[in-house]
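One protein chain is absent from this view; the other protein chains keep their places.
Per-chain residue numbering starts at 1, and chain names A, B and C are given in the order in which the chains are listed.
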Amino acid sequence: METIADFAIQYSQFLDPEGNASADVPDLARDVDELVKMYRVMTETRVFDTKAVNLQRTGKLGTYASCLGHEATHVGMGAAMREEDVFAPSYREYGAMFWRGVQMHEVLLYWGGDERGSDFEKPRHDFPFCVPIATQCLHAAGAAMAFQLRGEPRCALSSNGDGGTSEGAFYEAINIAGARRLPMVFMVVNNKWAISVPIELQTATKTLAQKAVAAGIPGIQVDGNDVIAVRHWVERALARARKGDGPTLIEAVTYRLSDHTTADDASRYRKKEEVEAARRLEPMIRLRKYLTALGAWDDEKEHRLLEEAAAKVDQAVQRYLNIPKAPVEHMFDYMYAELPLALEEQREHAIRYADREGNGHA
Amino acid sequence: METIADFAIQYSQFLDPEGNASADVPDLARDVDELVKMYRVMTETRVFDTKAVNLQRTGKLGTYASCLGHEATHVGMGAAMREEDVFAPSYREYGAMFWRGVQMHEVLLYWGGDERGSDFEKPRHDFPFCVPIATQCLHAAGAAMAFQLRGEPRCALSSNGDGGTSEGAFYEAINIAGARRLPMVFMVVNNKWAISVPIELQTATKTLAQKAVAAGIPGIQVDGNDVIAVRHWVERALARARKGDGPTLIEAVTYRLSDHTTADDASRYRKKEEVEAARRLEPMIRLRKYLTALGAWDDEKEHRLLEEAAAKVDQAVQRYLNIPKAPVEHMFDYMYAELPLALEEQREHAIRYADREGNGHA
Amino acid sequence: MPDVTLIDAVTMALAWELEHDPSVVILGEDVGVNGGVFRATAGLQARFGADRVMDTPLAEGMIAGVSIGMAAQGMRPVAEIQFMGFIYPTIDQMLNHAGRLRNRTRGRLSCPMVLRAPFGGGIHAPEHHSESTEAIFAHMPGVRVVIPSSPARAYGLLLAAIRDPDPVVFLEPKRIYRLNRQHVEDNGKALPLDVCYILREGEDVTLVTWGAMTYETLKAADRLAKSGVSCEVIDLATVSPIDYDTILESVEKTGRLVIVHEAARTCGVGAEVAAIVAEKGLYDLKAPIRRVTGYDVVMPLFRREMDYMPSVEKIVDAIRDTLED
Partner (left out) sequence: MPDVTLIDAVTMALAWELEHDPSVVILGEDVGVNGGVFRATAGLQARFGADRVMDTPLAEGMIAGVSIGMAAQGMRPVAEIQFMGFIYPTIDQMLNHAGRLRNRTRGRLSCPMVLRAPFGGGIHAPEHHSESTEAIFAHMPGVRVVIPSSPARAYGLLLAAIRDPDPVVFLEPKRIYRLNRQHVEDNGKALPLDVCYILREGEDVTLVTWGAMTYETLKAADRLAKSGVSCEVIDLATVSPIDYDTILESVEKTGRLVIVHEAARTCGVGAEVAAIVAEKGLYDLKAPIRRVTGYDVVMPLFRREMDYMPSVEKIVDAIRDTLED
């Protein structure tokens, strides 16, 4: 037998859990302003996340999917993108969305049961949250096709989890992306769990990065708790895509430190020890240590940042809580560019009953 | 960056197009009886195929999918299986089906528009033809799960084409097979074309065997025009699966020498030269040359075989043509184990109209 | 034993079949250690092992496809789809294979599988978690669609679905999973499929509904009873094939029909019920048929989901209108 093809999957980490930088760090590791900016958004995201969970516990928010532990992966991918690029998230990439301009009260509106939460003031062209797992990968591929056809120097980036890699839609997306050399990046956020299903039951592969081999595209694995590694490799992959050299699959290895959502109780299926061990690898501490070692951070800055983040989150919460229900007819008014005649009677029916219950608008 | 995983795809051919055997041939290459048996079924299959195409041209058969050029791949995979194993074909693996006991008139009945064609006298447990591309891969995986759960030493084998590897169902099947170490083999018959779509537009991968990497299972590529290579590697993969060591993906590289089906005109999208070049690699000639070199074959044997094959095919055609339409009510009688009350009136309605047109039964 | 909820009854039925039929296996996402996101399979993996109660990779089309493969080879898989909003990748396998395998092989192979999924709104769930699209499956020849509306029917109908030699889509109204309790004998006794269940007898109007809407409909009937209106309430239970004799007999008696369902109106199962009566019971009708249904819009996120759903008020008004016609 002769070998006719071979493949290797590489792994990259620049910042270890103690905040020590490896020899081969990229320039980004020396760009203190950018690092601090990312640390700020990661911190704001975590403060937001904690608050959102509490809002749900106190009945002020619906089911909410926490991003605890994913801050480096999410902010890293968000920061690597250009404003004109298109992001197709799943449902917990708040760090990436905040970086791109989505506002906290919009995210709260969404989980608060109000469609207006997906009507981002900016970025207008990003896709909304996507709950049906991995379906967004195809939307990103379609967006990339649009950019390619129009000759625009823009890229699409989709994000899905380890569980999402088992869906046919994920594979169909990476395959078409490879076949057409689409300008896009597939982020696979491997947080080890799909609700209660561990990665071992999800697939027999040693890595998720190697799924790329089935599409004939490059795949690499990075430490998803190292924001420098995530941003660096996503930037590289986007640059490559923008040049017309095609898509890349990037597996970011992290851990879901929270329950799957506020409706889940992870203690049913996960060992405390595993979570404790993972907590020691989380992304904030190492970045703070690194910044401190660079002399770019100290307790006082940390203290001020936390206060500012708390204030920002509280403002967003207030704004969210003060937004009254949308008019009942909105459930009809955005179904089509123009409401078909056939639906007018139903629309009046809905308004009549909502009004009767004094529930038409607020 | 460190390399954390690597993969190699191997290629195997024992018989070259001239019928020369490589040094490392397996024992099978010396088992004249088995080789002749395979050559016989390959020949019968080709005679059948030619006849079926003619039946369609003369209006005695519906659209038919020719297997011209696939004889080694199909007979090789069929011969590698055990009777108790389960085969999940697509729609043109006649060589494999004939080997397993499906009768020629049954195949004609199917393409002749009669469901009874899928009611194989044997093998009773094999899946019928499967037109929705790649869906059968999941049925084979399910069969393998049944065998695994019941502790039966049986395997499932699914077969799909190069185009089929683009369907999410194909990937979902290899992924679950890897995750559960299912006793099965995925045959990917790469005949270079999916109707008019060449393999280059189907995927960016260098091989189809490497799709296995995304499922964490072994994948190899064999010369699909070399029946010895096909049967040998499928037998090895089945033995491995039967031992409990899990599934294998085998890409058999061959070529569709015919139109896609009798409804297709390949000259619209394919160069004559390409087909001519492929014809020189076809599977029958090399096997005959090899058998002749072994002293196991000669023109007289060939002549007799062709006569016998023609007679067998003619008998099957006669049997097929003599089978009258099934009763009209059959369209109801196999929908459920017991016909629901709600359908009885419809059933009577159908019978009434068929009878009125003297079309109820024959 | 203590009274049980609808979801307890589902678990009881699954446990009974796992216990008594070795060919029964359960598969789905999070059905194992976690016992399902609604706990329908709680404790089953611990009791019957990870071979009989399998956590699968995240791929609904795969879950349906391997279930068909297992069923064709002698198993009785009971697959769970986590929410009906994620059931759509199974449609290709259910329509092109599950409902056809027996017919296309002339009975050589068959497909005794069950596809379970919670459906419907009203629990403040996230986007895509509140759909009612039973009509899509009701349009598939060869596939039964069964919807229980009480603990006892959940137990008896699920047993029947698992034992049925043909594929069954078993949709569970999650809004009433824990709404109330009822004594259910865990005796392995199945209830008949393909028949309606009359929940309340009445003379003036026939109300046909199923799933969680049986509660709103019964409440409407109660309220109207106070003003002397006698409603007959029929739970369709097997949404396809429909037991239309029971419906026609009732309409023959009452002369009036109101259909209530949560799904969008257009081409919902209510349309089929109305069509059957307009074909076979027209002369019994004293007034136009009415449908109280979800609107032909996307199920709103939860701030507005109750405005989408049929309410007791909407049902009562529709009945009143019918009586005044």
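The rule is short, and it goes like this: a residue touches a chain if its C-beta (ideal position, glycine included) is under 8 Å from a C-beta of that chain, and two chains touch if they have at least 3 such contacts.
Since this is a predicted model, take the numbers as computed values, not measurements.
The shown chains contacted by the absent chain are A, B, C, with contact judged over the whole complex.
The omitted chain makes contact with just one of the residues B:Val32, B:Ala239 or B:Ala263: B:Ala263.
Check C:Ile63, C:Ala79, C:Leu115 or C:Ala135 against the missing chain and you find that the one touching it is C:Ala135.
Among A:Arg116, A:Lys206 or A:Arg268, only A:Arg116 touches the chain that is left out of the view.
The chain not shown here touches subunit B at positions 62-63, 91, 110-115, 129, 131-133, 163-164, 166-169, 194-197, 201-203, 261, 263-264, 268-269, 325-326, 328, 330-332, 335, 342-343, 346-347, 349-350, 353-354, 356-357, 359.
Residues 86, 88, 115-116, 118-120, 124-125, 127-128, 132, 135, 137-147, 149-150, 156, 168-169, 172-173, 175-176, 179, 330-331, 334-337, 340-343 of subunit A touch the missing chain (whole complex, contact as defined above).
Where subunit C meets the omitted chain, the residues involved are 61, 85, 88-89, 91-92, 95-96, 99-100, 103-104, 127-128, 133, 135-136, 138-139, 141-142, 240-242, 263-264, 266-272, 274-275, 277-280, 282-283, 285, 287-291, 295-298.
Please note the rule applied: only the chains that are shown with their structure count from here on.
Subunit B and subunit C, compared by their mean Cα positions, are separated by 40 Å.
If you average the Cα atoms of subunit A and of subunit C, the two centres end up 35 Å apart.
Residue positions of subunit C touching 2 or more other chains: 56-57, 59, 61-62. Shown for subunit B are the residues that touch two or more other chains, namely 168-169, 172, 175, 179.
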